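With one protein chain withheld, the remaining protein chains of the complex are depicted in position.
Right after this comes chain A.
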Amino acid sequence: MTVFAKFIRSIKEHKDLIRYLTFFDLKSNVARTYMGFLWWIIDPILYMMIYYLLVVVILGRGGPHYLVILFTGLIPLKFTTACLVDSTSSIVGKASIIKQIYVPKIVFILVRLCVNSIKFLLSSIVLMLFLVVYGIDFEWTYLLYPLIAVIHAIILLPLMILFAHVGVYLRDIKNLMQYIARVLLYVSPVLFTISDVPKRLIALFYLNPFTTVIESYRNILLHHSQPLWLLLGGLIVISFILLYFALKILFKYENEYAKVI
């Protein structure tokens, strides 16, 4: 339990730092590339158009409302991919700071989560506007969106910590990330819905935590039905267990990083 206590204490002691690093990162982002934040939205839209072209126009598949099926999958996937990719360089990328000032490494990981969460928030608004314009009714299930987003973040955090740790020791992981992102796209129900998947493969798909997450988003946004509560609950429990071990590893190795970076 002291692992979680240390985790909470680190956040409390450094909450100003986390806030400022998040704010400055977003600001820097916008300063450096005008399209900086816009890219977060344009990227899913472009992919949506490309996959629409591929699946509907060329292959003649996809089914009704494919556009929104795609979009409701792409935006959460972007959040997932951005978090995981960012996390691998979250510690290694701050080598100069780490070698001069003692900062708990969890701070850098949390900043990546916060920055991407804000970008996710903004692109979610765009998503909902898109749905409204498309003609989908805004129902009360939409209010569950923030809850699913929080669960989504809880699932991501332990993974981010592990990726960050690996990123310090295996510089190769950065090259690997583009493939991981690709694979994630294909093993998550983004280009298709879970009902398109052959029965014998459905169980495998649910091994991917993001399947549950994305299908839950789709449920509340498109079908106006309940998110997959049971599976989400299970994922939260697993994530907390994983978080315990991830934090243990991080706290054990933190002080070695300055020697190895």
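One rule holds for everything that comes next: a contact is a pair of C-beta atoms (placed from the backbone, for glycine too) under 8 Å apart; a residue touches a chain by one contact, two chains touch by 3 or more; residues count from 1.
Please note the rule applied: contacts and distances are computed from a predicted model.
A.B. asks: The chain dropped from view, which UniProt name applies: "Probable glycine dehydrogenase (decarboxylating) subunit 2", "ABC transporter domain-containing protein", "Electron transfer flavoprotein subunit beta" or "Aspartyl/glutamyl-tRNA(Asn/Gln) amidotransferase subunit C"?
C.D. replies: Cross-referencing UniProt, the chain left out corresponds to "ABC transporter domain-containing protein".
A.B. asks: Among A:100, A:175 or A:195, which one is in touch with the chain left out?
C.D. replies: From the options A:100, A:175 or A:195, the contact with the absent chain belongs to A:100.
A.B. asks: In the complete complex, which positions of chain A touch the hidden chain?
C.D. replies: Interface residues of chain A facing the absent chain: 14, 16-17, 20-21, 24, 27-28, 31-32, 96-103, 165-166, 169-171, 249, 253, 255-256, 258-260.
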